[in-house]
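Yeah, one chain of the complex is gone here, protein chain that is, but the others are all in their spots.
Note that the chains are named A and B in the order they appear, and that numbering of residues resets to 1 at the start of each chain.
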Amino acid sequence: MPHAVPLAAATRRRGQHPGPLWQLLSSAGFRFALLFAALFLLAGLAFTGVLWWGTAGALDRQIDAAIRADAMALAERWRDAGDQAVADAIGERLALDAENQTLYLLSAPSGQRLAGNLEALPQGFAPDVQWYGMSLERDGIPGEARLFVLPLPDGSRLAVGRDVEEKLRLRALLTEGLAWSAGVALLFAFAGAALLRRALERRLAPVTATAALIAGGDLSPRVPLSGREDEFEALGHSMNTMLDRIAHLMEGVRGVSDAIAHDLRTPIARARNRLEEALANADDPAALHSALERGIADLDNVTRVFQAVLRIAEVEAGARRAAFAPVDLVPLLEDAAELYGATAEENGQTLRTEWPAALPLTGDRDLLLQALANLLDNAVKFTPDGGSILLKAELLEDAIVVRVSDQGPGLSLEDRERVGERFFRADSSRNTPGSGLGLSLVRAVVQLHGGTLWFDEGHGESLDKPGLAVCFRLPLA
Amino acid sequence: MLHDAGMLPRLLLALSVMSAPSRVAFPAELRTLPQDLHYCQELVARLATLPAGVQQPARGLGEEGELLCRTGHIRTGIARLRRALRVAQGR
């Protein structure tokens, strides 16, 4: 299709290199200014139109009224005193007409001129039409006449009029003035639009510049703020906040890969070592078989750690906050206690619980239960057989405080302080599967809910096993 | 924008031309009687009949008007005489 290609190419070319007029027209700033200018122009035109009509129109009405009054007065005179009296009156009026504007004619029924300064009735005279407007020749000077013809009872006709040339000149003047002002307004509109557009561009420049830098790959620049408190400033502010958040999330993502490397390297290495060892000592199928089974278990453990790390990262990124709903902590406490109560019972441990009737807050049910489960899991694991575990929750004025206390080895004071660190895993728990990560998840969940986590001494009864109490506080509102 | 600038004066010119009354030469539909010396003298006589017509300033204007008429400026003379009449009548 030889025709289609050149057309497409031409369209593409036009699109790629828009002319300056097109660029101007597609600017939002320009369009706004143009809209304002158009409205202004319309208002101005309306105003001027009304004004024009008021002056030229009033002028018309004024002239017509004067003509009519004059004609009526003369007709009165005629009724009182007849033709001659009217002729005298006309002569009187003409004698005083220094501006040379008045037109009079008294014509007999036959058409003969009786008085006045008009040669004859107008050419286009019709008996039933009273008002006339036509061209006038006055002593050789062209003009415009407004004429009123009054038929008198005896058949004569009285014509009274004025030369309205002046009025027409005024009208022309006004029109010219209007046209000029419209032109100037149009000029102002275009100029103003261009200025506005440039001003907008200038105000937006810092934002667009920063965006371009960031699109180039550097996340560090922020929109420079000028200190003025306007909408553009607000835009810059929001962009900066957004960029901070993005940077934080990217950091989180990097943190996840770091965490995965950090937490998975050991279990993967361990699994590999065991399999390698089994391969080296491959004697009987039974040993190999159990080595393979252990390998699978190790891989499952790796998967579990992986999921836990991802879950922690997900919680830390804060995405789950959007799904928060009102939840009562008491049923969660009951479920957690029941879940781990059986294990405690089996270990001969006592699980003591204490909480009020209701603990309402807003949050994620699944995450909260997992946090409680992790804590109880640790407590049951570390408390010796026959010992006791305490799960307690209380409702304060503006928060809920939960405490899980065990009788295990506890944490050293230094370890307790490290609770805020990024890769916090208590050293002593590193050998026990999953407990370190469990605490990290609890910390992430508590932080997601806007709360704080801290450690205390448990209720252990021996010096070498003082126990550990993990406490967290969740705000209510 | 260049061709926009050229358009404007043309537009304005067209507007002003359209609004001005046509002075094309075609015979007028209404004509006044020509003013002549006879009418001048009529006005002079009329002025003389008024009491204030013989006093200044009306008298001065009247004399000016009469002079203008006699020297051929009929229209101006008539206008001056009419003004004199006005002044004489106190308007």
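In the analysis below, a residue touches a chain if its C-beta (ideal position, glycine included) is under 8 Å from a C-beta of that chain, and two chains touch if they have at least 3 such contacts.
As a convention for this text, contacts and distances are computed from a predicted model.
Per UniProt, the protein behind the absent chain is "Response regulator transcription factor"; the candidates were "Response regulator transcription factor", "DsrH family protein", "Thioredoxin family protein" or "ABC transporter permease subunit". Considering the intact complex, the chain excluded from display touches A. Which of A:Lys381, A:Arg403, A:Arg443 or A:His459 touches the hidden chain is settled by the complete complex: it is A:Lys381.
Set against the missing chain, the residues A:Val327, A:Leu369, A:Leu411 or A:Val470 yield one that touches it, A:Leu369. Touching the missing chain, out of A:Ala46, A:Leu310 or A:Leu396, is residue A:Leu310. In the full complex, the hidden chain is touched by chain A at residues 299-300, 303-304, 307, 310, 314, 320, 323, 335, 338-340, 342-343, 345-346, 366, 369-370, 373-374, 377, 381, 433-435, 438.
The working rule: only the chains that are shown with their structure count from here on.
Mean C-alpha positions place chain A and chain B at a centre distance of 70 Å. The touching residues of chain B, when paired with chain A in their complex, are 1, 4, 8, 11-12, 15-16, 19-21, 23, 26-35, 42-43, 46, 75, 78-79, 82-83, 85-86, 89, 91. Within the complex formed with chain B, the residues of chain A that make contact are 95-100, 103, 117-120, 122-124, 134-139, 142, 144-145, 147, 165, 168, 171-172, 175-176, 178-180, 183, 186-187, 190.
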